[in-house]
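One protein chain is absent from this view; the other protein chains keep their places.
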Amino acid sequence: MARKLGLLVPGLLQLLDRRWLEGGTALTLWVALLTLATTRFPRILQSLSEGLDGWIALLTLLLVLGGLWGWSVRDRMKSGGGDRVLPGGGGHLWTTFRRNRLAVLGLWIVGALYLIALLTPLLAPFDPAYQPAFQAGETGLIMAPPSWGHILGTDQLSRDILSRILYGSRISLSVGLLAVGISVTMGALLGAVAGHLGGWIDAVLMRVVDVVMAFPRLVLLIALVAFFDSSIFLIIGALALTQWPFTTRVVRGEVLSLKEREFTEAARALGFSNSRIILRHLLPNAMAPVIVTATLGIGNTIILEAGLSFLGLGVKAPTPSWGIMVATGRSYLSHAWWIATFPGLAIVLAVLAFNLVGDGLRDALDPRQSREVSG
Amino acid sequence: MRSSSILILLALLPIAGCTDVREREIAAFCGPALAKVDSFVETFSGRGWEEERYGGTVVVAAVADLRGGMNGFDASQAASAQHQMFVNLMTLIQYDEDLNPVPYLARSWETSEDLTELTFHLRNDVYWHDGEPTTAHDVEFTFLRASDPATNYANSAFFQYYRPGREGVEVLDSFTVRFHLTKPHMDFMDPWRAVGIMPRHLLEDVPPSELSQHPFGTICPVGNGPFLFLSHDPGAQWIFGANPAFPEGLGGRPYLDRYVFRVIEEAPTLLAELQTGSVDVYAGLLPHYAASVAENPDLTVVAYPYRAVLFAGWNARIPKLADERVRRALTVGTNRHRILEGVRRGVGTVVNTAVPVTHWAYDPTLSDSFPYDPEQARALLSAAGWEDTDGDGIRENEEGEPLSIDFLFNPNQERQEVAEIMQAQLGEVGVDLQPRGMELNAFLSTIFSPERKFEGFMIAWESEFRLDERDLFHSQAVNGPYAFSGIQDSILDRYLDTLQLVTDREEAKPLWREYQLRLMELHPYTFLYSYYRQNGVNRRLRGVRMDVRGDWQNIREWWIAPEDRRQP
Partner (left out) sequence: MISYVFRRVLTAVPLLLGVATIVFLVLSLAPGDPSAIYFGPGMSPETLERIRRDLGLDDPLLVQYFRWLFSFVRGDFGYSFASNMPVSRRILAALPNTFVLASISLLVAFGAGVLMGVVQAVRQYSLLDSALSTVSLFFYSMPSFWLAIMLILVFSVNASQWGWPVALPVSGVVGTDHDLLGPLEQLQDRARHLVLPVLSLTLVLAAGVARYVRTSMLEVIRQDYIRTARAKGLSEFRVIFKHGLRNGLIPVVTLLGLSLPSLLSGTVFIEYVFSWPGVGKLLVDSILQRDYPVVLAGTFLLGGMVVVGNLVADLLYGVVDPRIRHGVRNG
């Protein structure tokens, strides 16, 4: 009987097995999503007619719920309990990682943030651009302090702060992920090419890297975004363009040290082409430090994007962005401190989470550290 | 102290590269000029001013620097212009509270019977800060340059009815100057309230085309007004000192020892400085701050109706805005009263033309037209051929082109808010207004350039006391910088031409009303409101009278009691 219930409610059986982490996460998620689906059903239907965002939200909801059930079933059908071991080095990484409570917390928050960002059309209590004071005459709602109706208060145009923070998260999180993703890909490829091929390619590339790194990054960013009319694609591109050198340097260093190792010689002896060597042998081994810096880099990128919006160079109205909320909130600091404070806290939360994950990854990947921990 | 800063800069020159030609030119110009001012001021050092009102420093702060500096030929910015008129330079006349001309640099004047000759008799006790006397030759020089097209003086329209060049001005003796007009016209004394007289002995060798850009204005201005220039940290502050040689007949030396103008770009920082007392006057107080400033017992809000109108301009040259019904729909689809309520706390008046509330030709009955009516807006748009055929909330015309308008503005807090509110309100009637903030210079050059590469924009239009709207709406001016709309109407033209030439205000009023009615029919713009100017002032600063004449209009009468002064 318990087993049947366990299949229906993901996480329950894992909790009974004392696998707190998997069980707790799964159960909380499942309960939260089901609550959402049932209490906000009319909103779900309405958002479907509002375009792509609504469909994505619904899809996410269904996928995650389905995924939870699927995982629960699969998990039950595997070993009867105890620690599962993933094949290869990844399993060791995960085991070490999850021992670090703070890192797991960070991962949890990151996951929650992205889930919330995807589900925003269903979660947000109001339309972020809706101005009840100017569209419906409710002038009392201008700069209203936090209350039951508006949990985080309203801004100077009577827009709900919580809704704007939720929609703003989509900008920050997607910009962070995309910009770092692009820059890491670009940087890793270039670094591997430079390290492996050497010669003048290496020399030229490293000079370019030196020059770009010599710039105070913010100044270059501001110049790029201010001069070339800002759009979200430009911002992502500019952020990526100013970040790739860091990855390139790291990867090149790794590749150079790998070059000394035998398997590169062996691969060459076997006649593998350069690109094959780079892609299938060098890069995967060089990625460990890159992943760490990339994760930490997402946090920094979110701060930079907020900074650009703060200076007025971010996305345009009425799309909310955390940075621009802090900027407008500044003008009303003495009357309505909540306009600037809550978006700032949101930034801190997101960046903190990524930093925790990054730290955890670094500690888990560092062979000496893990020896200390497990030894 | 001022010479020491010059010395420091000169010492740093080797680092900058003393091969910088411009630096050397500036040093050559400014060095001697400022040295002469120093020695002139020295001659007054023995004098004491006993009365207790004398002394103290006042700090006025605003969010923008004085870009035009103390150069009377650069009238591009209102705040600089006021500093030229009231602080560092002198104008021939000033206005009293009833806006009637009173003597200033000129002690008297007369006109000929037919109003084509204007003669000024100047005071003979006014000296430039370097000791040279101010004479009629300086007035002549100022007029010749200001009316010279090569100088590109922004307010050259002032002299439209003056004979050009040397035919327009005649120096009768050292302190008497006569102007020759081509026609008698409305408010002909107004230019002489606004134009600061410039020193001929320092600037006559400068080619006219370089005058308005000359570093004289921001690095070493030499004026003849109540305050003399001490120093300028670009982007940070200006420091002026009391002019001991200011004529006794005009009240003598101002009470304040020093006047500091600070630039603090961040409004909330500026508010904080006002509240802690570091700054005495917050010029251009944000409307939302007025309440908290009023609550503070040490501060007070000085507010007065201003001669400026905020409007949304539409480029009638482009097809989607060419139809008057569309423009009218944009006006009635915007709830202007609510915007005024929300953004300015209701302090201001909704208007339907560019005539500000303070002008004698303003007609309050005209402000009630075009009330907010979204139904009517929808009807007008449908009648003009715009329907929402694909159900996305935005109307399209027959070709399927959506009614979206690229809306430019200079992004300060107020404009940003107004733009976003308009976006939301117009969205409800099917118009996609897309606000786009643009830095001031880029914004101005876009709307002023003959290519007119814009669709809609928002601007606060400040006018002089003499209202001349020909640059805005006359057919002949349609290729000039200020003809944003592009409408051409012969009836409007006739009004515009006639209004300038009617010299009697009572006669002119009904004509102004008819002109405004015609303008409202043509409906080139969505006029939003005529607003108040608000400043936060520390109560310890006394004698302050700010009104439509300007914030700084009586700065030489400001004083601070000895016990309230900053130490030392």
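Per-chain numbering from 1; labels A and B assigned in written order.
Just so we're on the same page, a residue touches a chain if its C-beta (ideal position, glycine included) is under 8 Å from a C-beta of that chain, and two chains touch if they have at least 3 such contacts.
Model, not experiment: these values are computed from the prediction.
S.K.: Shown chains touched by the missing chain?
M.R.: Across the whole assembly, the hidden chain touches A, B.
S.K.: Hey, which of B:31, B:481 or B:543 is the one touching the hidden chain?
M.R.: B:481
S.K.: Decide which residue listed in B:176, B:278 or B:434 touches the omitted chain of the complex.
M.R.: Of the listed residues, the one touching the omitted chain is B:278.
S.K.: Can you say which of B:41, B:59, B:122 or B:326 touches the chain missing from this structure?
M.R.: Hidden-chain contact among the options goes to B:59.
S.K.: What does the interface between chain A and the hidden chain look like in terms of residue numbers?
M.R.: 207-208, 210-220, 222-224, 226-229, 299, 303, 306-307, 310-312, 323, 326, 330, 333-334, 337, 340-341, 344, 347-348, 351-352, 355-356, 359, 368
S.K.: Can you list where chain B touches the absent chain?
M.R.: These residues of chain B touch the chain that is not shown: 1, 9, 12, 15-23, 26, 57, 59, 65, 67, 69, 71, 74, 76, 149, 152-156, 209, 212-215, 217-219, 233-237, 258, 260, 262-266, 268-270, 272-273, 275-276, 278, 439-442, 444-446, 448-450, 481-482, 566, 568.
Quick note on the criterion: only the chains that are shown with their structure count from here on.
S.K.: As a quick test, compute the distance in whole Å between the mean CA positions of chain A and chain B.
M.R.: About 49 Å separates the centre of chain A from that of chain B.
S.K.: Please output the residues of chain A touching chain B within their complex, sorted ascending.
M.R.: It comes out as residues 129-131, 133-135, 137, 139, 142, 156-158, 312, 316-318, 328, 330-335.
S.K.: Per the contact definition, I'd like the list of chain B residues that touch chain A in the complex.
M.R.: Those residues of chain B that touch chain A are 266-268, 271-272, 275, 286, 288, 291-292, 335, 338-339, 341-342, 411, 413, 416-417, 419-421, 423-425, 428, 434-437.
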